[in-house]
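A quick write-up on the structure given underneath.
Yeah, one chain of the complex is gone here, protein chain that is, but the others are all in their spots.
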Amino acid sequence: MTLQAWFALLATFVASTWAVGALRRRMARHEAGRRFFRHPTAAWGMGVLAFFVLVAVAAPLVTSFDPRDQLDIVNLKSQPPSWSNILGTDVYSRDLWSRVAFGARISLIVGALGMLVAITLGTLVGAVAGYYRRWVDAVLMRGVDVGLALPRIFVMLMAVALFGRLPLAILVLVIGLTSWFGTSRLVRAEVLSVRERDFVAAARAMGAGPGRVIFRHVLPNAAAPIIVSAALGIGNVLLLEAALSFLGIGVAPPAPSWGNMIADGAPYLATAPWTTLFPGFAIALVVMALNAVADALRDALDPRQEAT
Amino acid sequence: MTEPLLRVRDLKTYFVTEQGRGTARAVDGVSFDLYPGETLGIVGESGCGKTVTSLSILRLIPEPPGHIRPGSLIEFEGRNLLALAPPELRAIRGNQIAMVFQEPMTSLNPVFTVGDQIAEAAIIHQHLSRKAARARAIEMLTLVGLPDPAERVDHYPHQLSGGMRQRVMIAMALVCHPKVLIADEPTTALDVTIQAQILELLERLQAELGMSVLLITHDLGVVAGQADRVVVMYAGQVVETAATTELFNGPLHPYTEGLMAAVPRIDAPKSRLQAIPGQVPAATAWPSGCRFHPRCPHAWTKCTIEEPPLLGDGEHTARCWLVQEPARRKREPRAT
Partner (left out) sequence: MTAWVVRRVAASVAIVFAVVTLTFFLMALAPGEEMLGQDERQVDPQVREELRRQFGLDQPPLVRYVRYLGQLARGNLGVSFALHRPVADALAEAMPNTLLLAGAALFVDFLVGLALGIYQALRVHRLPDVVLGNVTLFLYSVPTFWLALILLLVFGAWLRWFPVAGMSDPIICPSVASFYCAMDRLWHLALPALTLGFVGAAGTARFQRAAMLEVAAQDYIRTARAKGASERRVVLRHQLRNALLSFITLFGLAFPFLLTGAVLIETIFAWPGMGRLATDAILRRDFPVVNAAVLIASTLVVGGNLLADLLLAAADPRLRVRGGEGEAA
């Protein structure tokens, strides 16, 4: 790796550590912020996430090779980690670190966007079901039951079988469309309890329409489980993308995604284990960080634990 | 002069709070005696430490974050409860000293029948068989005045009303005929009419079983009706001790006076409610000197510097410099 890339990588480490420190100081002013950072893994989780996001954003700076570049198919094929290729090379002699760094872009974007679609849909359906209740609720929740009854893998496989390999945007959309059911149940439960509170009655008495009541009054108070769900949701989408790419129906090569990198490396597991190890480790780290942050968020935002 | 059944001397229970907020000295040097057959009322606002005091007696304080400081003494029939090994302590809990809590709904296990829960104490301490224990449970339910005890014994807590649950709690506490019953705000969560019934029940049971009762409450009315002697607590300390009639006829401590003045009276001409100005201070930062001085209408310089000990003759004491210097009492016109 070039010296410039080393410096950039070092800068990324420093920047993510500093960013978490700064966030911690700012959050110390709020009760919830202090509770969040009281978790021993919260700061670590935020740091890891900051690091990977920065790496994804600054991928060309922290790497010295193009991720699709086959460097030297004869000599540099399936090489273990070395000074020039810090994570080694894969079977096509592509630099693994570059692929991980650029793969972060695709994996994280798929994760974030997929989660956004799922959370938006889930919140909308859950809020409508919880607010209107009666037959609207019954119909929507039966739909959710049906959605939950079918394992996502099957649905994704079917989508691919019927429409051929999906372009990235459609992939994200379909992932989102199959992942919102759990969120809708959570949101519905929250909305059901919040709508009974007095300030909702007050808003309606003032003549606010249902849309306004839902968006400006009910949802902000139901925000806690939605936020926690979002953090967990990114992790779930990441794992799902990895599984799909592994099965060959996710992100198409040669574009690097952590999932299809594992798939590429699987046949050479015994001879070049690092090609499978590092991308999987990257997924594990990011999902761990997201889970740790979600745990801390859950404690921080839990109204039951508000100090009296 | 009989010996006290329960002696509490200089009890200190502190809690560690989250980083940087300091130690909460919830109970800071509390002493009192409980004699056989009497009802001692502990009265005070929320945050004064009365519940923590009652929990400390049976060492039910979660440790961490709480701990009872060394130097505290809790003697029951001559034995120091704080020095007992766990098995010995367990032999006393529910057996010699029993406790009734404030919230009967959350204090009863939702997955067991009330009969099971009452019988549990008998099984643990008296080693009764399940059949015998169940019969005991029905006996106890009858004793506490629950209608249809033979049927109710198999009901779950959620099937009973608030008043009935509290009767169950009392039955549970009395199964082993304890010598001391600690009742922590037993009627606070109940309707006023039910309150009266529960208090009556406690009085009757005390007479029948000959036990001592430690009655914790914030309600002066309850104390006036039930207690033989009263301990008034404020800011983690005892601020006044007296026999009930003495206390109500002539309170010595300004806090007690304030409490009594704050109770609206049906027989007095309508006037504004007298509130005690200010707020209860945080347990992490008790005021210097006399802890009540920021809210006391009579305070002078000495009160801000020196903390008064309990002053007065043996029976009626108060933690106030006015006992020594009654002339300092300000004749303030009371607002009408």
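Points to keep in mind about this one:
Lettered A and B in written order, each chain numbered from 1.
By our rule, a residue touches a chain if its C-beta (ideal position, glycine included) is under 8 Å from a C-beta of that chain, and two chains touch if they have at least 3 such contacts.
As the structure is a computational prediction, the values presented were derived from the model and not from experiment.
One of B:Val43, B:Leu108 or B:Val323 touches the chain omitted from the figure, and that residue is B:Leu108.
Check B:Ala26, B:Ile74, B:Leu128 or B:Leu160 against the missing chain and you find that the one touching it is B:Leu160.
Of the candidate positions A:Leu61, A:Ala223 or A:Ala243, contact with the hidden chain is made by A:Ala243. When the missing chain is restored to the complex, the residue among B:Ser31, B:Gln197 or B:Gln274 that touches it is B:Gln197.
Residue positions on chain B in contact with the hidden chain: 58, 60, 86-87, 90-95, 98-99, 101, 103, 106-113, 120-121, 124-125, 155-156, 158-164, 166-167, 169, 172, 190, 194, 197-198, in rising order.
By the touch criterion stated above, the residues of chain A touching the omitted chain are 40-41, 142, 145-146, 148-154, 157-158, 160-163, 235, 239, 242-243, 246-247, 259, 262, 266, 269-270, 273, 276-277, 280, 283-284, 287-288, 290-292.
Everything that follows uses one rule, which is that only the chains that are shown with their structure count from here on.
One inter-chain figure worth recording: chain A and chain B are separated by 52 Å, centre to centre, where each centre is the mean of the chain's CA atoms.
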